[in-house]
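Notes follow the structure.
Here the complex is missing a single protein chain, while all its other protein chains stay put.
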């Protein structure tokens, strides 16, 4: 945990097909399917809108105002990966811009999740390289102090182990442990399969109160209607 | 005030035509016309852009991490209503998503104002169901504890009585007490009627200093020009 | 410093051509070229997206909930200026809307940078008048207390002297002292000239580790690769 | 609601003896006895420690950076009152210092609750005049714009009607509507009367699990113990 | 990770003597000795001052507005433990007060670390039961939804495994993995042993510049002295 100055070259990535299938379900459904755990804090916001991605985590632990490890991480990226980065202390600096994005994209990265700042956001959007970050800032960083790549990290309140599946969209970012990816996909697909029918019923005017049979438990809980 | 476990079925809604006419004037003009009161805190932000709505308030008091009352509220919605919801303590959870939006829309709701989180924001925008919220979060909620529907609430610092008019746009959210809706509309329209002329003058290069006759009071207040 | 109740009519503006040339380089590159100083705090956000501007600063010191000085400032604007405003205490009120924007635009202002709130953001975007602000709020302001125009101010953590160059885009807002504008432009252009080549290399799969010759210093710092 | 420029001279104060008796019970117990409503946001913090007070509310609506109405409010104070003040927009200025405290104390005020800033806190503590505020700030205010005294206000998220009972201590600030003061006192005293016995049991090592008979409902909810 | 509805009864606690010896060194020295990792976010603040404690972690995962698991956790406490609790979403409610403190103290708990709110802080201080929390709030909680006890959690940004050593004082809260406790203690004691000598030198007027031999590296980095 939190070893400094190390790069793990071989990580156990979740099954690629499973990882990719989770994108379509979205972070909210996946989070429900996980039992409502594994969510990053809602201050992680996308710089773009309407993008839904998933991939396997390459993790980065950075130092304040220092993005050296982002360059080290680039080499560890495999197609289908999502880079997940955090800093040893809260920092709003712009750790990532269009040059790193070019490199990450060339390596096959799907997205960046970073609990810190990014810059060149206009160009990043033009490049279709999706980013979820805590801050946007023009401020650059130095390259002086070691962090680590591919160690377990805590990013925005979520514990992320290298190889875990990351699902991100406009609602937020969820981390699915590699070992739970298959069961989570199945559970999420099951949830999803009921949604269409529910939506139709609700659209036709049926109330959730009736569809979910809530009237009795509400009455049991003491709900009083006053005319 | 703050009664728990109750649903008021019959509320005194502001006049529908008045409520609807306020949308076109926008939250800033309406707020001015009210005498600069009734505004929700600026942390209430729209998930969409460019939408301007108004409607009569159906209020909801929720419990932390629990959206049970949102389903109860759905039944109380009449066409032209806006649901206004708050929680007994600050909570970022996603209390509202595409299924509830489908139901609210089917009942004729115009929008949701919620001092908490929402999810499925991409779908909500596709559905053209406008939302102003404090947070966006994938995290779902349980259905276990009673709150209330259609009691007076404090939402984002504004006191909202069921039936009041809500006006919301990209600038924020204002609550107009039902009893003041007619006079506020008149005052707002009057303000608005002068705006075109003022805008033309300013566009032609006339200074506000002259148009508003500010030079004398500024001098009286002691303003010094230094060359 | 911080004189109240004064308007300086004659300020030393940075060379216009230099000021204009900085826009194309963007806030991140200009900030780097400055030696990473002069950046406003990242809570200053654009109300629009994709706009990149630069211009010479006309400064305004405002009082809480009072925008009187904005009208005084309008008269001091020359084509190519950017108005930079702050308040003696943090305030989220909407100090600026479409009427002031019409006036500023008629005077030739390029943009507004304000450490406070603005309103009418939908109209401002339609008018193509770019704004970077800390807040968006429908709440209007009074005109009762003097501040100052064209004195040195601290805006969002940056020290701004009238006539300095402001560069703003989606990444943030940078202030370049007038006396350093020429050298900063040169340095920024030099940085920019290398970017294309770097980008191509990275896009072709060359790693930053190799391009920037980082492997040796990383090893010297003690980085360990673990298989 | 939110009338500007008015002072209500005659307000219906809650019964004095009831109001005073609530102090001893503390904000947490009173809040429970109310059914968990009426609490101000937890950002309201005492400038002193260990003080527990209660009293009847004299309310003040202030303008940003302007404390004129505090002087108007002083005249409306009766012995046993607590002044409750808020601002039409968030403001950190120091609206209240040792001179106003001297005046309030001379009038018989028990405390000040203010959703804004105060100053002279060292002296206020020496004077034993308790204050709960959102901010502490040296910055003074002007006297230029009207607000109101003794109208219903929203202070830190709580709706306060003049004459309501305020209970404040190190845990926070609760508002008890005048009409509910008697029943709340009774309910709070009942809660309190059981506390001593519970505390003794728990101190002797009895677990809450057993004392509250939680083992069965926990098992019913599915709790699993793993050895 | 993040299993819900479970209680692990047997956890591997760090060696008791080691755990206790870390208190005297303080969170800053221990954090340095760990290589500057494992620190909770600085928003975790003590309700008391001057207390320095250490102990082995009993972890609790709570639901928003629900403290049921705190009662379950009480039974798992052994003398010398520190309870470390977090919530599945940010919540300011008062999860813990004097009754739970009485129970925890009777079980031998040394302290509570909670990323949420607590109440009865005056009494907690009188009881000498130390608490580090994110919020203080009078608001109570319900007992309706399962969380877990003694699973690995993320508390205020730090990953805590049951049995890890927690060190807390006025500077903050550090988590030392059980497996690293012995080496951390040794490293911290070594650091500490040099402090006295350094302090004496600095007190006598020797500069850190000389004591740490910084003049050369500063010159090498390009520092210029200007007279």
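Chains: A, B, C, D and E, in written order; residue numbering restarts at 1 for each.
Everything below uses one rule, namely that contacts are C-beta pairs under 8 Å (C-beta built on N, C-alpha and C of every residue); 3 or more make two chains touch, one makes a residue touch a chain.
The model shown is predicted, which means the values in this text are computed figures rather than measured ones.
Undergrad: Which one touches the absent chain: D:26, D:42, D:64 or D:94?
TA: From the options D:26, D:42, D:64 or D:94, the contact with the absent chain belongs to D:94.
Undergrad: Among C:21, C:37, C:127 or C:211, which residue is in contact with the omitted chain in the full complex?
TA: The single option touching the absent chain is C:37.
Undergrad: Of the residues listed, D:18, D:59, D:88 or D:137, which one is in contact with the missing chain?
TA: D:137
Undergrad: What does the interface between chain A and the hidden chain look like in terms of residue numbers?
TA: Residues 63-66, 88-93, 137, 139, 142, 144-145 of chain A touch the chain that is not shown.
Undergrad: For chain C, which residues reach the chain that was dropped from this view?
TA: So the residues of chain C touching the missing chain come out as 1-2, 4, 34-38, 41, 88, 90, 152, 154, 157-159, 177.
Undergrad: Spell out, residue by residue, where the missing chain touches chain D.
TA: Where chain D meets the chain not shown: residues 5-10, 68, 71-72, 74-75, 92, 94, 97-100, 102-103, 105-107, 117, 119-122, 135-140, 143, 145-146.
As a convention for this text, only the chains that are shown with their structure count from here on.
Undergrad: When the C-alpha atoms of chain A and chain E are each averaged to a single point, how far apart are the two points in Å?
TA: Going by mean C-alpha positions, chain A sits 28 Å from chain E.
Undergrad: Hey, how far is the Cα centre of chain A from the one of chain B, in Å?
TA: Centre-to-centre distance between chain A and chain B: 31 Å.
Undergrad: Specify, in ascending order, the residues of chain C that touch 2 or more different other chains.
TA: Within chain C, residues 92, 137, 139, 145 contact more than one other chain.
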